[in-house]
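Note that this complex is displayed minus one protein chain, with the remaining chains in position.
Order of writing sets the labels: A, B and C. Residues in every chain begin at 1.
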């Protein structure tokens, strides 16, 4: 398992390489277009990045990888895999063309110019960030919509930067706005064009600029449109569960208004759904259905930890008992005034109260013989005695109950005698207390 | 329940605070950029708003809140919750920096300028409107699509206003259109830019303006694109049930045309779906399935109130009887000429006519022995006598019927003897009338 | 039924009113902005339109309407309904303000101007076209996507025209392009702005124009964006069934490529789906499931008319027989070489060949004892004799068969003795022919 998470690139080494990659993506194009940037710290940064990239190439030859979902650390497989995939790109990015140029005294002249352009190859490493982006989406628990928004923002900034550097390289600066720094001017043109605002105060002049502008408009505008289109759906998905809740309420709202259901009843229906949402009792099981049983149990243990902690007869229960029980507990919500159990019906389940208050009514349903609340259970008598429900039970406020079906209840009674004893003890005490109840 | 609805912010106090918030959002930025607006009514308005906000902060400390779907009014919980969430924002918005400036005679000079800028903090309260927006979506029965359109419009107007004020603050007014008021000019530039029209008659000059324009283009255009994208889907959802009906008809239309079904038959299929839609008899049950039983019954009582009012034997029925019955009534639509019940078949249900006319045919199906209409029922004989259907029944026009299955019918007969007597009385009368029918 | 279709507005009267409405929508604004258009034919057209609209108001008071899916012709209901809905709009549009102006000699002066502006109210009738649009979508069998595209085109043209007229009214014509006709110039500005191209060669001058331009940009751009967004999905839906077929093939293609399924097998899977689509044998039943039984039968009779015509033993069958049979015929497609029936299996159905050729193999599956083709049936022996399948049957090419289940087959044999006789005759002949088969 460890190798898998290491692989997602959050070790200190990966952070260093990532930082170098971003530095290279920003600084190298600037250095090519502005001679004045050929200064000390820039050379140092560039050289350090090249060294880091070189060391990374070496390391990759022995770093375990994941193939078909399984970690592989056999050197021959790792090597072959690396040579077939990223080796060439990584190698290109690691050759320090600029250092070579400086060392060989070729900084001036056309050979130096060529070497400087070749040093742009280092920018290729940026493609690695696409891989990182994908890894983070499936391996981390960041909000995926926010994560993608952040990456979109990064790509827009980086590509605007590159387009602006390209514009400077084509001497696109004579036109207007002489008061601005060349870079600011180029970036301004880039954004004006990519967003299709196109004031026209800076327009391309001459064949090369016009050709460049056409490419930027064609591809850049498509890219910008694509990102805007995605931003809309990402913003809608930042809280995708709430969005679903809202969508559900809106649909039911439309329906109720269309059928002229009275406002008071509409409000109660809405309140019910809001309660489901706010108390996190809405249906969740379909999400977990395709998990393997052992994972399903662990997630369910967490989701239902409240009821398991609150109900006294569960408190002393063993881990094994709870794991057996938890998949069979069915969360249910009752609204104030709703009848949960009706006297005379055949009882099919026992209820555990997670939150809320219920009233047990007397036989003639005239008086309240008991009030049960968080951590209590009821409905056990009908299951133990196989007789019809003795009392009606009504919810006083919103009630989060957990129901356990008769057959599961019987299984649990069989498998865990101490639980059976406890339930029978409570049931007997109740019957003696109130003559005949629940 | 009351606290829940109060919480949605429709008390008079909330309206006053909301009005102050909107006033502040519009007026404060204007006051900062236009010295001439530093006049009496503006100072009064600003001070009143500050006072209201201050009072609101105090009130929030003791106002019941909703946590996990349940109202909480315990002061310590409320206080802690408020301090952890909105307290800081609300406090910032409540400090009357401008009043302090005026009172301390600092209105002029850099300190006064700073205080004036600080008074912009009051605009932070606008974030509250986002909360309000979300509350209204889940707690009110306004058309949710229209509600969101209105809020989108509000946010576009407010943010355009702010962007225009920012442009004025950067002295973006020399450029052109000298004949216009500075505010009009700035708003014109804002809208030209946000909509990406970009005529170019007003373009940024100087580094600060260019930087501002870049940010406005980058974020503003994304925002505008996002809103346009949403408007399209919101307009499509203003009447989402009708939109579904249209979509369904269009799909079936495509299918019928693809298979070259004759026009006359296509028209009849379309008419059927249109009738379903216009008479509101289309399937609805799946929407209500996940409601708790008691709410489901109340909604069903409303939806089927027509048939319950019209059918004479239901009129005198008790509330309990109707609640028992209503979930079992299955609405059905028959097209003109369709056979509802066929002589000789085993009868599985009884039908109540909500709207429309049916004809009971004689044994040889040659003549009409009875015509039944709104409020009548038929098909009871086969259920009471357990013999095959005695007569064929045919729909004359579009018929909205409610069917009740045999087992539910038997349950109801058992539980409500007076209903059983009434049904048997009608059935006997009919058999004597027409010798042998239905 | 007649009233329903009349109501969709395709009588000659409706066509005349519609033509007048479009004329008014185009001509009235032009007449207001161009004095030179105040000529004879324009006055005549305008007057005729006013008369038509007036007559239409009168007619509507007695024209049957549809309420809740049922035609209503009771005068009091119709009258009340009309007064509550469109009466006011229709009335406004019917008052001939321009005729009044001309008649009262007020054509000049401010009163005349006011009356001329009031005559623009006639344009309100255009809102009726929205109703028409909705009616056509649900009542006609035009391709719904094309219909909506046409209406979108209409609304874009009409609203561009109005915006251009408004621009002329604000004297927006001095700016540039003096060589153009004023209307052309205004329309050019309108389209440049709505599409957000915004060259800037015509830009608003002065407060009124700037305000107008802001409104056009704000609302117009939103409208344009909305329509573009819809056009994309409409174009995708012009042939929605084919689009679904394509989508299905693309999904399966992705899956097969992802799992490296051999190309030859991929091709066969694709060919199968293409055959399903091209032969219109793809699943269709789910679309018809919610039709009432009588409509379902009629559509099925049409869809399966080929097999009903081709199979000789159906040819002489009565209408009643076919209606009974048609819902039970299950269309099935077999690919070349597939085994349809295997010797020794229990037979559950009989097959009718709609298209294609099958081979009946001898007992040792070594030779072909019979070749059956369009209109033949097979598999009857196992059903009649209740013995296992005697012969294996293999599809030679793509085969469209209709299967009839044993229990439905038995029902049909019982109900239609002449059909039973015929089937038995063929079966006996076959057994004697080939000693023992099928």
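FYI, contacts are C-beta pairs under 8 Å (C-beta built on N, C-alpha and C of every residue); 3 or more make two chains touch, one makes a residue touch a chain.
Quick caveat, the model's predicted, so the values are computed rather than measured.
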item	value
Which residue of A:96, A:166, A:198 or A:375 touches the chain not shown here	A:198
Contact residue for the chain not shown (choose from A:110, A:141 or A:367)	A:141
Residue, one of C:191, C:301 or C:322, that touches the chain absent here	C:191
Residue in contact with the excluded chain [from C:55, C:72, C:89 or C:256]	C:256
Hidden-chain contact residue, picked from the options A:12, A:40, A:292 or A:366	A:292
Hidden partner chain, touching residue among C:12, C:40 or C:337	C:337
Hidden partner chain, residues of chain A it touches	1, 4-5, 66, 68-70, 137-139, 141, 143-145, 193, 196-200, 203-207, 210-211, 213-214, 217-218, 221-222, 225-226, 229-230, 237, 239-241, 280, 284, 287, 290-295, 298-299, 302-303
Interface with the undisplayed chain - residues on chain B	196, 198-200
Touching residues (missing chain, whole complex) on chain C	156, 177, 179-181, 184-185, 187-188, 191-192, 195-201, 228-229, 231-232, 235, 245-246, 249-259, 261-263, 265-280, 283, 333-339, 355, 397-398
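Criterion: only the chains that are shown with their structure count from here on.
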item	value
Chain whose averaged C-alpha position falls nearest the assembly-wide average	B
Where chain A and chain B are represented by their mean Cα positions, the distance between them in whole Å	29
Where chain A and chain C are represented by their mean Cα positions, the distance between them in whole Å	41
For chain C, residues that touch 2 or more chains besides their own	196, 198-200
